[in-house]
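This structure is in structure tokens; I'll ask about it shortly.
For this view, one protein chain was removed and the others were kept in their places.
Entry: chain A
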Amino acid sequence: MAEDAEMGDGAAMLFHRKQSIYRSLDERYEIHGERYRGQQYSQIYFMRLHHMRNLLRSLVPKWKPNMPVNTVLGLEEGKECILVGTLYKHMKLKPSILDEYSKERSALPLAKPHNFIHHDDHLILEDESGRVKLSGSVLAPAAFVTGVVVALHGKETSDGDFCVQDVLEAGLPPQIELPIGPGEDKYVVFVSGLSVGSSEFNPLQFQLLVDHITGHLGDENEQSIASEIVRLLIAGNSVQISQGLVNGQNIAPKDHSKITEPLKELDIMLTQLVAAMPVDIMPGSNDPANFSLPQQPLHRCLFSGASAYNTFVSSTNPHQFELDNVQFLGTSGQNIDDLNKYSDAKDKLEFMERTLRWRHLAPTAPNTLGCYPYTDKDPFLLESCPHVYFVGNQDKYETRLLEGPEKQLVRLICIPKFSETGVAVMLNLRNLECHALTFSTNLEC
């Protein structure tokens, strides 16, 4: 893939786009012909607890040597010990489906607060034998959510609570060392929330992005930078089809075009992009994919133009891949948005850091986040630490380089919604440095 550049004297310079070796690691998120047989979510919680329990038990001797590990039913009052189990957060404001049935049908609109935290929330620990209420000021309920597996050091009080003195989280998983070398600069561009078909969508803004990345804009400096972009990743919510149409009823023929138009428009733009470079597209919460995580890849028939190219990759959500041996992992935002509803942190990057320390991509699944009821594994458990961890469809661009206790280095990226901000993110594979690409069609500067 080459772009031409016109220099002042009329001679053309040919830029060749750089390439990277790509390997998709999405098999763990793909669902192939599994049958649901009534297990609900008991199996996935069992697998999660089993896996994390082994891990935490191996970390306990270093954390608190000579302290016995007990089960909840084995607790004795006043005796200090360690418990390992899954946290459950009891939240007063959490919407429950049963409330809709207990109230009279008075069409009360359920007020939807953005965040369901209440100062009365308390945590309960559940392990393989039972549950116990947790007390003590060490464990702040606002920082935790249901579904996290931790080890707790403390003792049972006379009211039957477990008073927590210390908490052990699994911590960042081990990381394969980053292949840092004096190589050349290669960039990956992240964008999310294109929302083609929505009222915020600005086609000119998107076209500017496409032209800039494919090298059809700018002078030779810009084009040489564009030639160093090896991949584009679209992290969800590429289309927005008005909600009124997809409420389960038959769609009138006149409305058919309202559904197909956004997809066709997206396909046209994608075709321009895949003709120039490899593109990964992930499904998001608004896209025509399944609702529960892990979302399966968008079907090729939705992109009749773009899917003809072998540079077009439709991936799952969450998406895990490796590019020149740099490990990438990310989602279209549902996991972090759900954490935002049920817990508190100073910014979205802190939520991301917590998921890494808990070694679980989406701890609130399946409690408040839709999830497939697996029987044999919990695919969101993190076995190894990625080098780049991204989350799409956030409100603003934020990034941080996280350092772990065992020299892990993770670039955390919050990708903002492009239709609202016009910002895409560019990451340098060589040194994990990140910067924003802002596109604006406003004529007033």
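Basically, a contact is a pair of C-beta atoms (placed from the backbone, for glycine too) under 8 Å apart; a residue touches a chain by one contact, two chains touch by 3 or more; residues count from 1.
Going forward, contacts and distances are computed from a predicted model.
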| item | value |
| --- | --- |
| Missing subunit (named according to UniProt) among the choices "P-type ATPase C-terminal domain-containing protein", "Exosome complex exonuclease RRP44", "Glutamyl-tRNA(Gln) amidotransferase subunit B, mitochondrial" or "DNA polymerase delta subunit 4-like" | "DNA polymerase delta subunit 4-like" |
| Selected residue (touches chain absent from view) among A:19, A:42 or A:304 | A:42 |
| Residue touching the undisplayed chain, where the options are A:95, A:305 or A:373 | A:373 |
| Options A:96, A:115 or A:129, residue touching the unrepresented chain | A:129 |
| Residues in chain A touching the chain absent from view | 36-40, 42-43, 46-47, 50, 54, 57, 69-71, 73-77, 127-129, 160, 373, 375-376 |
